[in-house]
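In this view, the complex is presented without one of its protein chains, the others remaining in place.
Labels for the chains are A and B, by order of writing; each one numbers its residues from 1.
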């Protein structure tokens, strides 16, 4: 009885729920392997008996998938790099440096969480257009190097930094270590989990970002995957099965990334979520 | 010593402060100025006083979009929190293969919006979609989902539950940190698992619930990408209203985007943004006020 309650019930639930969560993605996979006339077949769980792998190859002819991926990767990596350079700095300043701005600045970080991006969207667009930066990656990438609009990530980092005992920092100060050295050689190594977590989170959100590229990129040659696929379906004669194949390829890298980073990722969140 | 600390603090915060000034504070102030004026990129700014705010209160589309947005906020928030908490609770049971199940539950939340919209558009196809063809097997006729004004938002709620993995993973982290000893002493008292959930689990993670609640409220007040994508995927022709059937997908952020970047009424858009800001701040404040009654802070 307890065995049923302890093992069978949870397992059944877990397996069933996993199926529910996976179903739409399996559907994506099956549609991406259909031929045109199988698209509207009205059988649930229909998987084409002769999968049409050609759809995947065709994507590369219909749209410049390689270029779109390269663009997306470039924007994503730059954004991740920018944020991982700038955010820990301010996280450190609001956690372990006893200065006048420590508390007010943290309050501002929290306040920016409440500020809807719509408030800054229009003026920023105007600024960038005056600077002639529309159509370039600058408006997408530069803000990350200054942690702009990244309150949530700064918050996550600061929370983790707070879990590092201050005595450690103090001891190093007494030993005469410079602040930069304490930061680089003590803080950062200790905070790897949260840096990894934030890195993954930023990667995921930038990789799939839609609004930013929609606003700032004009030329198809600079499009990211999100925008490229969106443009692809705005045109007539959409090749649905190819669009599905392209979407599958778009999604795979982030699933892989999650698998690889899973352990560190959960660790970083686990600690940040709890300790105050 | 103190002065030196002030200088170091400032230096370490310098990039953030610069970003704050240029990319947050300046535009926030500018949009307030814009909200009292009529202008776009082609014509100079003209002061119009409160006209844009008056427009917000008079325009039917705005009230429609507010109702739609409230629907999402009031339903999607609890749905995603409850779905996230329940799946987290399930994953927190000591079972083998936890990491595999965790991945299954988490992946949907990181699928790019464009891909998930595309998938759901097909899953919800009235005739050949997964859901309706399953219902068909059971002899039932499913609704027209994204084409029927009564079903568009329930479709989005469904997608929300599916994508609740982000909420789930934070709850999971919180659950794993609830001290074992609390459960053990409850076991000695002979408490059932339901009682343990309500008297130990929920209070222990209540600060996290508060955090997630506030973050979700903010997300759904600003709900945009998914609806934008679905509205443009399901409509045929050169319609630029992006509103879905009978405007049932016209959310506040979508209307705001349309005013700004389709119709170039930057004044309207800026005023709308400020109203949104005020509403967000107000709701957050109310939630925090109420939280004193239901959030318990542990000993640390």
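Basically, a residue touches a chain if its C-beta (ideal position, glycine included) is under 8 Å from a C-beta of that chain, and two chains touch if they have at least 3 such contacts.
As a working rule, contacts and distances are computed from a predicted model.
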item: Listed names "YceI family protein", "Sarcosine oxidase subunit alpha", "ABC transporter substrate-binding protein" or "Carbon-monoxide dehydrogenase small subunit", with the criterion being the UniProt name of the chain not displayed; value: "ABC transporter substrate-binding protein"
item: Given B:16, B:34, B:171 or B:252, the one touching the chain that is not displayed; value: B:34
item: Contact residue for the chain not shown (choose from B:8, B:52, B:77 or B:128); value: B:128
item: Chain A residues touching the omitted chain (full complex); value: 36-37, 39-40, 103-104, 106-115, 123, 125-126, 128-130, 132, 134-135, 159, 214-215, 218-220, 230-231, 234-238, 240, 274-276
item: In chain B, positions touching the absent partner; value: 21, 24-30, 32-34, 37, 39-45, 47, 61, 125-128, 141, 143-144, 147-149, 207, 210-211, 234, 236-241, 245-247, 261-262, 264, 281, 284-285, 288, 291-292, 295, 297
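The definition used in the following text is that only the chains that are shown with their structure count from here on.
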item: Computed distance of Cα centres, chain B from chain A, in Å; value: 16
item: Contacting residues of chain B [partner chain A, same complex]; value: 2, 5-10, 12-13, 15-20, 22-24, 26-28, 30-31, 34, 41, 87, 90-91, 93, 95, 99, 101-108, 110-116, 118-120, 122-123, 127-128, 130, 133-134, 136-137, 162, 165, 169-170, 172-174, 176-177, 208, 215, 218, 221-222, 224-225, 228-229, 232-233, 253, 256-257, 260-261, 266, 269-270, 272-274, 276-277, 280-281, 284, 300
item: In the complex, chain A residues that touch chain B; value: 7, 10-11, 13-14, 17-18, 20-25, 27-28, 31, 39-45, 85-87, 89-90, 92-94, 97-102, 105, 108, 112-127, 129, 143, 145-149, 152, 154, 179, 183, 204, 207-208, 210-211, 215, 225-226, 229-230, 233-234, 243-244, 247-248, 250-251, 254-255, 258-259, 262, 266, 269-271, 273-276
